[in-house]
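This is the structure I have questions about; it appears just below.
Omission of a single protein chain aside, the complex is shown with its protein chains in their original locations.
Here is chain A:
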Amino acid sequence: MKTYNKIALSALGVIVFLLAWEAVARSGVVPARLLPSPSAVPAAFLSEFKSGTWQAMVLASLSHYLVGLSLGTFLGVSFGTAAALWGKWDAFQAWVVRMLRPIPAIAWIPFAIIWFGVSEGAASFLIALTVFWINYYASYAAVRGVDKDLIELGYAFGQGGLIPRLFKIILPGALPGILSGLRAGLGQGWMTVVAAELFGISGLGMRMMEASGLLATHIVVLYMVTIALLYGVSDFLFMQVQSRVLSWQR
């Protein structure tokens, strides 16, 4: 399919979705309090924007997100790669990982508050935790999957030492898999932003909680749309970078 047609179809999908939503909201089948119409969102945006709340919330969440994402990604990729490279380390940490892995980020909220207080740090910590596991497993699998023949090639041409092996063969070979992990973490990170801010840390999640407490559902929807857009933009930018970085792939 041509790129032009693809974009047109995607746009059509969004428009049909919004029209259908508007139609259901206006038909009166569902009370307006329960389902705000999308046409109410621009007005909500203007009032939130004029008061400066929207900008402040976006900036606050963005900062939690970026700190948590970079920390979680860096540590996840590092630990995942290390576990895949060294069998002894892998065995040593295997059961610790198994025990910690199933605990969702929200279960850590009490500890996040005890350790960091109701602070930016607590939100970033929870986001980092979510992102960590995704990148840990993605990197582990990607590094394990690197073609052993290419590693042998390294030995044959004097690049068998740890540093050249890691940076010239293993990491480039694992890059496609590591990047899929990064991308999944990018999305999961935004989901965690909301959860992490629900308990009062300034940001999109907190504002949504406030608004829902006042039954201001159109404001809740505004911030849902905001998160969707922020995620969309970050995913789009990431894909642009990824296709550059992986231009060697067919």
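Keep this in mind: contacts are C-beta pairs under 8 Å (C-beta built on N, C-alpha and C of every residue); 3 or more make two chains touch, one makes a residue touch a chain; residues count from 1.
Going forward, contacts and distances are computed from a predicted model.
S.K.: Can you tell which of "Thiol:disulfide interchange protein dsbE", "Pyruvate dehydrogenase E1 component beta subunit", "Hydrogenase" or "ABC transporter" UniProt lists for the chain that's not drawn?
M.R.: Per the UniProt record, that chain is "ABC transporter".
S.K.: Which of these, A:P104, A:G121, A:P164 or A:G187, touches the one chain of the complex that we don't see?
M.R.: A:P164
S.K.: Out of A:N5, A:S27 or A:Q249, point to the residue that touches the absent chain in the complete complex.
M.R.: Per the contact definition at the top, the residue touching the missing chain is A:Q249.
S.K.: In terms of residues, what is the contact footprint of the unshown chain on chain A?
M.R.: Answer for chain A: residues 149-150, 152-153, 155-159, 164, 168-169, 172-173, 175, 247-250 touch the chain left out.
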